[in-house]
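Removed: one protein chain of the complex. Kept in place: all other protein chains.
Let's turn to chain A:
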Amino acid sequence: MTRTDPLDVPRPHAQLHFGVFFQGVNHWTIWSAPDSGSQIDPASFRRVAQTAERGLFDAFFLGEGLRLREVDGRIHDLDVAGRPDAITQLAALAAVTRRIGLVSTSNSTFNEPADLARRLSGLDLLSEGRAGWNVVTTDNAWTGANFRRGGYLDHADRYRRAEEFLTVARALWDGWGDGAIADSAGAREWSVPGAVRRVRHRGPQFDVDLAPTLPRSAQGHPVIFQAGDSGEGRDFAARNADVIFSAHGNDFDDALAFAEDIRTRLRGVGRPDDDLRILPGTEIIIGATEEEAQEKKRWIRLQQVTPATALGIAGLLWGIDLSDRDADGPLPKEDPVVTENDGSFGARRITDPRTVMAEWRAKAEAHGWSLRETVIALGPQRGHVGTPSGLADKFAHFVRHGAIDGFNITPYLIPDGLDDIVDLLVPELQERGIYRTEYTGTTLREHLGLRAPLIHRSAPDRRQAG
């Protein structure tokens, strides 16, 4: 395979950043294979985090869901489900890892700033500057049924609340000056006089008056991640985030278009356009040869898309309960029933089922596919498949052309699913000069090569375009 001449590309020295996303709820984590481990045993989390750290990853991520998924009003029982509270689990991992970043997905709608900012700050201190916060914004009333506020429906307000939430959190994180605590046992006061500032915030969403209880961490405050794809979500990221956890990492052109869009938005808000790292979620399947990798992919897809899961996915498209059909038979004859909102959560909402279904029918007929084969071939596509060397060339192309800054890898097996990536792919990436050979910093912000937290930059800093 020919390699790109590094000097011929827009970002010759670009580095690939890896995170690992320990998925809590989905059918992509294989649970039925003999080497599928526990999704809740602390040993699984430790094993994945330590493997990622051995592979010099930037970060270990946890997602969040605040209500168990349902389909048609019944708890969805086919997928992996059940997971620990993210910040609590990550605080435990802080004790058994040294360098890797620890990122919590935490909702800005169903938390309060004084509480969440403090919990994240605690994680940041216990990990000595390795914490990250993936700000998510669920707005459905359905999740609200588990909280004091009850339903929370106003879609228009969710990013407004998230933004004000961040403003309050940042004020709390910044409430203590540097060196706020006395550094000598003989000091007259525990904290340096005047170093702890009270935060008074009165806004449309929050009315908070509080003396924060924690100092800044080694990285200032937790690194801010964003995961949401709407225009509002992207604008929110451009204004506030250090990293985007995107869903645009399979196809080069799609990834590049997304990255260009984000860079435009960054310039629009006066930030340098290299100020944000874009880490799409992805699955990576490795084989010694191309054929072996494809063979492995087939096996993995059959584990992920069981007959019941295939019927479930097709059922959402058709808007009909198909659970008693034969997944290995042909596609259903019926036309799809188009519903507004069928109360199914956790599955993609399909915008135009008739068109999608017509395409499914045509392709299934042409290839002689069963329903399950059709779902596997045409359902949500994910990830990269290949040999270590082929994948390394591909990723070098992606990163040097500015389509991505790295990947947030979703292992299909817990807890050993990262092993071949760390053992086989990472050395190839290192050989190409696009992956670190040792950690050069200690904080997550340093791993990601980020500038100082936004709040610590003066206005002129912000205008220096990159």
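For this structure, a couple of remarks:
In this section, a residue touches a chain if its C-beta (ideal position, glycine included) is under 8 Å from a C-beta of that chain, and two chains touch if they have at least 3 such contacts; residues count from 1.
Operating definition for what follows: contacts and distances are computed from a predicted model.
Only one of "Diguanylate cyclase", "LLM class flavin-dependent oxidoreductase", "Electron transfer flavoprotein subunit alpha/FixB family protein" or "NADP-reducing hydrogenase subunit HndA" fits the UniProt record of the hidden chain, and that name is "LLM class flavin-dependent oxidoreductase". Residue A:215 is the one among A:55, A:101, A:215 or A:233 that touches the chain not shown.
Only one of the listed residues, A:85, A:154 or A:251, touches the absent chain: A:85.
Looking at A:9, A:247 or A:308, the residue that reaches the missing chain in the full complex is A:308. For the options A:8, A:183, A:253 or A:438, the residue in contact with the chain missing from this view is A:183.
Touching the omitted chain from chain A are residues 31-32, 36, 39-42, 46, 65-68, 74-75, 77-85, 87-89, 91-96, 110-115, 118-119, 121-123, 125-128, 145-148, 150, 176, 179, 181-185, 187-191, 193, 196, 206-211, 213-215, 306-309.
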